[in-house]
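Have a look at the structure below, then the notes.
Of the protein chains in this complex, all but one are displayed in their positions.
Read from first to last, the chains carry the letters A and B; within each, the first residue is number 1.
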Amino acid sequence: MAEATSGTSVTTAAPLVSIRHLAKSYQRGAQTVPVLSDISLDIAEGDFIALMGPSGSGKSTLLNLIAGIDRPDSGELLVGGVDISELPEASLADWRAAHVGFIFQFYNLMPVLTAYENVELPLMLTRLGRAERRERVEMVLRMVNLGDRMDHYPSELSGGQQQRVAIARALITDPTLIVADEPTGDLDRTSATEILTMLQRLNADVGKTIIMVTHDAHAAEAAKSLVHLEKGELLQTERRQPGPRA
Amino acid sequence: MYLPKLIARNAMRHKLRTTLTVLGLVIAVLAYGLLQTVVDAWYAGASAASNARLVTRNAISLTFALPLHYEYRIKGVDGVSQVARSNWFGGVYRDPKNFFAQFAVSDNYLDLYPEFIVKPEERADYQRDRRGALIGRQLADSYGFKVGDVIPIKGTIYPGTWDFVVRGIMEGRDESTITRQMIFHWDYLNETVRKKTARQADQVGVFVVGIDNPDNGAAISRAVDNVFKNSLAETLTETEQAFQLGFVAMSNQIIAAIRVVSYVVIVIVMAVMANAMAMSARERITEYATLKALGFGSGFLSLLVFGESMIISMVGGAIGMLLTPPAASFFKQAVGGVFPVFTVSQETMAMQAACAVVVGLAAAIVPAVQAARVRIVEGLRAIG
Partner (left out) sequence: MAIPLHYIARNVWARRLTTALTAGGLALVVFVFATMLMLDAGLKQTLVTTGERDNVVVIRKGAETEIQSAISRDQAAALEMHPAVALTTEGRPMASREAVVLISLTKTGYTTPSNVIIRGVSPLGVTMRPQIRLTEGRVFKPGSAEIIVGSSIAKGYGNVRIGDHIRFAQRDWTVVGHFDAGGSGFDSEIWGDIDQLMQSFRRTSYSSMVMRLSNADGFDKFRADIDVDPRLANEAKREQQFYSDQSKALSAFINILGLTLTTIFSVAAMIGAMITMYASVANRVGEIGTLRALGFQRNNVLMAFLIEAVLLGLVGGIAGLLCAALMQFASFSTTNFQTFADLSFRFLLTPGIILKTLLFSMAMGLIGGFLPALRASRLNIVDALRAR
């Protein structure tokens, strides 16, 4: 049982992500700008959390810290029992490859690689052979309903399709955690709904832990828990079940 | 004054790229300048030649000599004022690397070469000493020869070790005079040779012929050759300049190659710069669209691009031109005696400037046209 400044998820199992007194600030010229101050939070395994807050609240920074692509200035950050703030850079890269799947607002696909190759990319960090990689890529692309578009380049796909490729890429290494930064930010309403539904399915059926940053209330409705941040501080967490999709 | 300011600031936006481009231009302009100077240096002998002098040699090739008695018959031709003798000695001073010209010449040789200035008392000393030698200023400076030094030369055409005593220094009248050479008495050579191999005696390498009227050069040359037509040793007489150009022509393929290559380096840097300008233009499409939306015309945008390209090429070109003379001196030292005259000509500098201008213009053409053609709406939508 972890205590926090405000409501935490109630669970008997050890939380997947355990954050204690996390702080982070940035240098802007001669000034030091604090972005996160004294954040403490637990995220249970299998949860689907939406980090919300106005611009400048620090939600993206928190996500970056949990995902291991940035380092906190102080505090404790345990993911799956590992204090990733203590890991040296090379080990952190290996850790990310094994434990984190990324979904970005602008998809961040390599324009010169096909959908198949983009999804295959994280597997190049493993020792799997070509045949094994093919098996997994095809499986995961079918999961996102893009089996017939494998050989298309991102420029030949719609926004929604590109994001599905990104989701496939995020799933391919079977990561512990999926982090999504404004996944529906660049999509129209229909595609956004599609993506959110997919994320919900991944969470409900496959049991993936998803941490999503969004400022869109509609997107937040898909999540099971909400965490509100403002000016670098945790305001409140709500736990609820997602409502039916419109 | 808005346009120049905008152009200058744009150029400095990408400091690294601009610096690298300028550097590329400096190198290209410098290389071009040096290479053209090398070509000019090859022609140095021809440039220093006088049209008041003719050279008479054996018609078969320069490697054949002419009989001594030809001198009097040449003197007898109309229009000839003086005739001097000159034999290429071709000896080695200590090491074959120490290459410099040595000529065995008749006493009136200096009369035909007023561009060599010798102090009267030194000339008198030289006159008196059979083994005397006069050393050109450049040669004296290279090896530290002073009046009174004894110089041992190992003969190749005329075998044996020959000792000469420095009796004077020849100063050049101006920078184009080649003073990297040594002259000594033809009589001394001839006497010594006669004792060893009588057959080699009384042979002259070339006759230097002074004429009254430079305009009559061609006619007098023909007249001289006519005297010896159908004799044992037919002659070929030509102006000194033509004679020197004959030497240059021996390496004409190398010279042509160097000329071509000097322009290749300009083309290389043109490609580099066109690439850099194209990149900059691509990155600024949104800005160009914005300027157009604000009301600036296509002409203005083209000027922006050309202006930036020209500033970079002019700065690079100017630095390259400034560096060329010192680089030329350095090169001259480094290469030793191969090029006795190695000065950067005004023509070369003008060409350097022209190349910089051409590169600046050529590199900017495509980006300038693209900038002028930007459609506002598309440009504003583009992700730079």
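Going forward, a contact is a pair of C-beta atoms (placed from the backbone, for glycine too) under 8 Å apart; a residue touches a chain by one contact, two chains touch by 3 or more.
Predicted, not measured: the structure shown is a model, and the values here were computed from it.
**Student:** Which visible chains touch the chain that is not shown?
**Tutor:** Among the chains that are shown, those touched by the missing chain are A, B.
**Student:** Among A:Val82, A:Ala98 or A:Leu128, which one touches the chain that has been omitted from the display?
**Tutor:** Answer from the full complex: A:Ala98 touches the omitted chain.
**Student:** Looking at A:Val33, A:Val112 or A:Ala217, which makes contact with the chain not pictured?
**Tutor:** Missing-chain contact among the listed residues: A:Val112.
**Student:** Of the listed residues B:Arg73, B:Arg131 or B:Lys154, which contacts the missing chain in the full complex?
**Tutor:** B:Lys154
**Student:** May I ask you to list the residues on subunit B that touch the chain which is not drawn?
**Tutor:** Considering the whole complex, subunit B reaches the absent chain at 16-17, 20-21, 23-24, 27-28, 30-31, 35, 59-64, 90, 96, 154-157, 159-160, 197, 199, 230, 232, 234, 245-246, 249-254, 258, 261, 264-265, 267-269, 271-272, 274-276, 278-279.
**Student:** Can you list where subunit A touches the absent chain?
**Tutor:** 64, 67, 69-70, 89-90, 93-98, 100, 102, 104, 106, 108, 110-113, 117, 121-122, 124-125, 169
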